[in-house]
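Only one protein chain is missing; all other protein chains are in place.
Let's look at chain A:
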């Protein structure tokens, strides 16, 4: 067992605890960035001027009329930028653009004494545009060869040759939608200037260090003149990894120019129309199977819809390519990936970060091919699982292939899948207008940032003279329970009750150069850094304790705030006494901790290496019921077994699994981003730009019977206290819902029906799928682009 993963006796990690802010959440006392505005005097409010074009040149911008609106203080334009007019890290995101790249692009911002004044001021700004042709769909971008960034390919073996020899070959095309994050708290920044024009920005950001850098670039000042703080976020899900920077820069710029606090809080419409989303993808594929249903080869082309700028599209694409295998051994494979440039919001990180998109292609093709192969989809998936010792197409060994099988078998057993499927078959025979389906799908998800440099973290731990402990770390709290876990890690590492440890807000002047709280890595990285800092302090304190107890420092144990020796005869002293003694001995009572993930390497040009520290595993079985009259459905029961290692905080982890699952089900079945793709006057406008038109899962989408278990005895050698990351992987367990809908729709038709299901599988999509299944088929028309067709039967 590694030192990093080993737990002491009676650790505080592993205890199920509510969120550390739960009592503040329920009373409304918890403060979010926008809640601070009322505590400041004289704050100005910002409002964007959003272009009513999808692609256009700004030929003239005249702010004069805005200044005639009472309460308007300042109109911010490109001329005001002292540094670099760019909000991204790829220098392709002008903060004040001269070319409108998507419908609603903000061309300038108005600051007002009130939000009302800023709004009316923005309406008064006169802008002339010269409209340009636009590309709205990924198909249009492919046709126009409009791509951005570097295309990537992942390959092993000879897929072309293997497809020639395969017993069964299918091909298909599949385009699926993106997803709006719809964190309940929209983007907010609140900037203040202090002495010398230094800036403090409170920001709802997952990546305070990068927000700090971008603010610095825009203001033309070094990073040490900018501090970014994030108290907590009202949800983020990847949407606040890259996207907050520009808003923070606008607020900071306004604060510098006016000397007053500036609050920029997007309303929901602004947030949805301005900020990036999960990438929708287009894919084409050819898959070969042997007579037993083993995958022998896969060729695919994935085109991510990147929107107008690059943002994180390249790493999202890389992760999609690295996850197209999901849990399955594919001996021969070639996957080509590219990023389309379209006139849409700049698509960005979203829980799973391309992994879900890659895996969806695989799970969709398995669901479509199973009936054509005459193999039960549950059996087809299980048969293709990685075996111990096999490697992924990018060359990393799948070290815990047995865990995936263990999750699968446990779900099958505890979910009584065989018995229930027999009951479902019987139910379906007796109900012509209602059908049920039950599907099982696996998840294998690589943990670590693909870019090796990001796999580092820092922490700062203070022990005060009175024995109380304050921890800082570089991670941000967005609801995922990171801070709860970090308190548990610190209490465990120091041997203290949880009540002695407090956590301070995330600030760039406490822990610098942090990575985004993303890639599910928050607890792994920051937990290890905190543990490192605590162990430095503890190491110094056991020296002091050894002296106090008259024993060897090696024999000093600190547990629940009591310092003892190995033998009861050596007596004990309290933590406070130990700390006070150490202070008077001039022992340093604080420490900076650091962690870098060992053993990672990655060559992005050839897409080979060992990019992940380990894989998170999980399996879900979902049962649905579909109404044949409407396509409406209910999610009757879900069983999940998920591998979080030895959980740091079981209540938090179960919450992440359940929430991720339902969010994934939302993406796959309900949430329906619709852009106007017509040639009409609103071409390129997002039609679903409000909660009334973009529907999130509500209580009605929750599984009626929801049973989530953590895989037991799941110690992870390479991670803090034997735990595993949990944020993203469970989202992909929701493939089971989509596959269950496919099976229920197929049950309306004759046995062996292969169902093509749109994504999201809304009631309408399910209706068309089941209606096609139950309608006697005319001979296939020739242009069956979206159909899996038997390309070569041998």
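As a convention for this text, a contact is a pair of C-beta atoms (placed from the backbone, for glycine too) under 8 Å apart; a residue touches a chain by one contact, two chains touch by 3 or more; residues count from 1.
One rule holds in what follows: contacts and distances are computed from a predicted model.
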Protein that the absent chain corresponds to, by UniProt name, given "Cytochrome c oxidase subunit 1", "Peptidase M16", "Putative ABC transport system permease protein" or "2Fe-2S iron-sulfur cluster binding domain-containing protein": "2Fe-2S iron-sulfur cluster binding domain-containing protein"
Of the residues A:164, A:431 or A:596, I need the one that contacts the missing chain. A:431
Thinking of the whole complex, not just what is shown, which of A:184, A:413, A:566 or A:606 touches the missing chain? A:184
Looking at the full complex, which residue from A:5, A:21, A:309 or A:517 touches the chain that isn't shown here? A:21
Of A:5, A:155, A:229 or A:480, the residue that touches the missing chain is A:480
Name every residue on chain A in touch with the hidden partner chain. 18-19, 21-32, 34-35, 38-39, 116, 119, 123, 181-185, 232-237, 267-269, 426, 429-434, 478-481, 627, 629-630, 632, 634, 651-652, 654-655, 658-663, 670, 672, 674, 687-688, 690-693, 695-706, 762-764, 767-768, 771
